[in-house]
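The complex is shown incomplete by one protein chain, all other protein chains being positioned as in the whole.
Order of writing sets the labels: A and B. Residues in every chain begin at 1.
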Amino acid sequence: MLVRRSEPPADQSARLYVDGRVIAARRGESVATALLAAGVSPIRRTGLSGAARAPYCLMGVCFECLVTIDGQANRQACMTPVADGMKVETGQARPRLNGLAQPA
Amino acid sequence: MTEQTDVVVIGAGPAGMAAAVAAAEAGASVVTLDDQPAPGGQIWRAVEAVAARGDIGLFGGDYGKGLAAVQRFRAAGVDYRPLCRVVGVEDAEDDGDGVEDPGGDVLYLRDGAARRLNGRRVIIATGAYERPTPFPGWTLPGVMSLGAAQIALKTGDLAPQAPFVLAGQGPLLLLLAAQLRAAGSSPALILRTDDPASRRKAVGHGARALVFGPDYLAKGLRWTVGLGPAVHDVTALKAEGDERLEAVSWETARGEIGRIDAACLLVHDGVLPNAQLTRSMRARHVYDSGAAAWRPAASLGTGLLDSHEWAHVAGDCAGVAGWAGAMAAGALAGQAAARALGKAAPGGWSGWPTHARLARARAVRPFLDAVFPPARAFLSPGDDVLVCRCEEASAGDIRAAAALGAQGTNQLKAFARVGMGPCQGRMCASSAARLLADAKQASPAHVPLMRTRMPISPVTLSEMAQLNQGEDSAPLF
Partner (left out) sequence: MESADVIVIGGGMVGAAIGYGLSRSSADVLLLDEGDDAIRAARGNFGLVWTQSKGRGLQRYQEWSRESAALWGAFSEEILADTGVATAHEQNGGLGLCLSESEVSDAAALIQTMQDQAGNLPYEAEMLDRQALEDLLPGVAFGPEVIAGSYCVHDGHANPLKLLRGLHAGMQARGGRFRPGAQAIEFERDGDGYVVVAADGRRFAADKIVIGCGHGIPDLAAKAGLHCPTRPQRGQVLVTERVEPMLRLPLGSIRQTDEGSIMMGVSHEDVGFDDRNTGDVAGAIAARAVRVLPALANVNIVRAWGALRVMPPDGCPIYDESETWPGVFMATNHSGVTLAAVHAHRLPEWVLEGRTAVGFEQFSARRFDGTEYARPTL
């Protein structure tokens, strides 16, 4: 969908762990653009029909870019700046409550 | 004890920065809450980072002005708080200490907690966002708004994957096409949804626009030249693909049809004021039929809301007028807020040039609104087109609810779940209201947008629990 015009220099890079694999990101960008640049699609599936969805507005209005970030479910990837070592999980419609409602 | 300040400004785009600077220079204590990591709003998004990597030239002259604005804002002594998401504004809690001018309490999220900040004056500068465009396949991965591509280019140095298609109308469509071309990315096709009949009708407004906004029109002419293959007078659009976009097809007013492979489709049909916050405050809103948009009712000269004596609006969230109008309106609101608190800028009040700048910016709007009314391609989606993306409710579901007696958008929530998802109507309210208006054969002015409420964005339970000040919550229950 979107492609990098250039790779960021090393001091402008960050590493994210997305569904278990490492992707490169540019410091200052959001998790959403990092996922798009890495070709991750879909970002999530809808709760009702399981339809594939991906970011639409990149500015916090459409709520399509919902992913789990560092264990917190349904966060807007476009409103979250990347941080080195961040763990991102895509495709979850409902937050896991660590099994049968055990506290986190 | 609730944190207090003289003026809380919500937003750090052109209007928010101008308001904060004006109030601070008048001697008020100012806190700016910005949900972005750096100032600039949307039009000047990431301007400092883009300048640092040497790409300012890609984005045209208007963007470069943003760097100066951000630098002035950072130097003005404002308490600037990035990554703070405002979720509600309410009447100040009555501490019972007889404080005059208690103003309003802004509820916002920061670092995993919801917080309350009292401002004797609150200036809301939440900007605008793109008008939603329901059409078949618009929810497919690969279909994005035009603004999203701009944001991706500025913040991530990303360009749309070839082959890509632009569809829509308006100044921003032409601007982005020019910016992408400068960045080495050209669209395979531009599908123009503007209506030649609108252009002809707009001649009357054009004369006024020429006097007050010649630079706008000149920009428009420049951008149109040499943009690449285009199809004009598109009246229907479709995004095709299984789990992601694969092709785009269209139809024109003359009945011509076409189809093109595409990896990315960028759509634009004008912008709407972002009034989620003012609607959640129960501020009075009026329907601007020229702009086909609801905006908060407020004083032109100060931005003071009709309905709240301590809250102002400024910039595109009060009615789309572009960045120059936003800066002027922000300055006027900041000065008015400071004046109301007994503060004044050294050297006295210099409102006249700002009023004039605002007037000039507003003067060109009727022309633009007349040339670019909402595109026919998205006005009357087919029954199986999704209108509420969050809850997957279709245009057909809305028409059925209207037939069952849903009188307005609030009842539509109960009948068809439209507006019940996390976006709280941002992506669906305007389309849903139009469909209800059509069903009632009424003007959209008679179908107000559904109520929004605090929190206007999701908040976790543990974040919300931080607002609990009472030790014993049991008496409530």
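Operating definition for what follows: contacts are C-beta pairs under 8 Å (C-beta built on N, C-alpha and C of every residue); 3 or more make two chains touch, one makes a residue touch a chain.
All values derive from a computational prediction rather than experimental measurement.
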### Chain not shown: contacting residue from B:126, B:302, B:394 or B:424
B:424
### Message
Given that one chain is not shown, which residue among B:150, B:169 or B:409 touches it?
### Response
B:409
## Note on the structure
In the full complex, subunit A touches the hidden chain through residues 47, 71-74, 93-98, 100-104
### Summary
subunit B positions in touch with the non-displayed chain are 88, 90, 93, 105, 107, 114, 116, 282, 404-411, 414-415, 420-422, 424, 448, 453-455, 458-462, 464-470, 473-474, 476-477
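FYI, only the chains that are shown with their structure count from here on.
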### Message
Suppose each chain is reduced to the average of its Cα coordinates; what separation in Å results between subunit A and subunit B?
### Response
23
## Note on the structure
Seen from subunit B, its contact residues with subunit A in the complex are 35, 37-38, 42, 46, 49, 83, 85, 129-130, 139-145, 147-149, 151-153, 155-161, 183-184, 243-245, 263-264, 274, 389-392, 421-423, 426-427, 457-458, 460
### Task
Give every residue of subunit A touching subunit B within the complex, in rising order.
1-6, 8, 26, 28-30, 33-34, 36-37, 41-43, 46, 48-49, 51-64, 66, 72, 74, 78-79, 81
